[in-house]
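Report on the following structure.
Only one protein chain is missing from this complex, and each of the others stays in its spot.
For chain A:
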Amino acid sequence: MRRVVITGIGIVSPLANGTEATWERLIAGKSGAGPIDLFDTKDVPCKIAFQVPWNDGRGGGADDPHAFDPDKAASSKERRRIDEFILYALAAADECVEDSGWKPETDHDKERTGVLIGSGIGGLQSIYDTAITLHTQGARRVSPFFIPSALINLASGQVSIRHGFKGPNHSVVTACATGAHAIGDSARLIKYGDADVMLAGGAEAVICEIGIAGFCAAKAMSTNFNDTPEKASRPYDKDRDGFVMGEGAAVVMLEEYEHAKARGAKIYAEVAGYGLTGDAYHITAPAEGSEGGYRAMKMALGHSGLDVADIDYVNTHGTSTPKGDEGEVGAVERLFGDHAKNLSLSSTKSAVGHLLGAAGAIESAFCALAIRDQVMPPTLNLDNPSVDTPIDLIPHKAKKGKVRAAMSNSFGFGGTNACLILKQAD
């Protein structure tokens, strides 16, 4: 069986633009939360989010040396043709390609390199803006770039056009499990032999009025911490009251092991296992006891050939919603049994928010970095745990310790679950 390893990472996150800056701030216990400055929040009950810091001051990026620079990601002409989720995907892909050192030049190498970047929602702001234009000015004023700016698979399309990757060009749309499915499915494409290299991940940019209003209407978002945004995302804490939205993109370069070794590539980790299941239960609520999540973890473990005792860290879905968090911890305990007491677990959504379709990708990237640096990121704001568990939930501060293998969980609306297991590559 062909093995698949991670040889590059690119991240645009609410903590910073760039993988290393994001990781450094995550391990330092920083939060990327703040008041929403993208629209007037007077009519929505949630007024906070994890925005990407921009160098024009947006999202608190004014004096940040690691703020996102849109001009570096795409020209002004390109930017008019793409929604912001694609802009973030292009930026993360650029960094990932650079980091991996894989820049195919022959037809063969280009045809063996594919792209699979998903998004949970896609170009929601573009759809909103165009609906307004249609309503006020009529159909003749609808831009020819509207559809290609909003389509979810255009993240993969734009990245492939920029880099000349002619292998499988695909996309995933599974709400908050998108990023994990993108990486897991890409690994399978490589294992099956359809490609040797895949740029895989997720992108999201829906901190807009219609996006926030929609999730608020579904009673999924935090509303009690509008005056203290950094305290709002608090997985496993008694005072948690909903998720806080994030935005950005994360992509990883997946590569067949021998291919990576042959070119002397830097290897972060191996994609050891992948599991995916459905709850068949409810459109927004997770199944009791995270039953579907449990089966996804079990499937991933089975494919990995690892024993639970080989896994040291779990990056949970942990959205900070009252319903989801405890069920997932219970499912992890059930799977790990007696080993649970040796396990560490955290939800990095406490620091970067919920990146929806990019969540599984950024959290898998964090698992790869945890394996590289042998350090586990913390769960911020965990003052009073609502769960009684032998698992170390890594409250407040990052934890140094051996990370031989790490698991990343992602569960999405519709009852879709994905689990990835990464391990040290020998």
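Please note the rule applied: a contact is a pair of C-beta atoms (placed from the backbone, for glycine too) under 8 Å apart; a residue touches a chain by one contact, two chains touch by 3 or more; residues count from 1.
The criterion applied here is as follows: contacts and distances are computed from a predicted model.
With the options "Carbohydrate ABC transporter ATP-binding protein (CUT1 family)", "Acyl carrier protein", "Cytochrome b" or "Dihydroorotate dehydrogenase" in hand, the undepicted chain maps to the protein name "Acyl carrier protein" (source: UniProt).
The omitted chain makes contact with just one of the residues A:39, A:128 or A:145: A:145.
Touching the omitted chain from chain A are residues 75-77, 80-81, 140-141, 143-145, 148.
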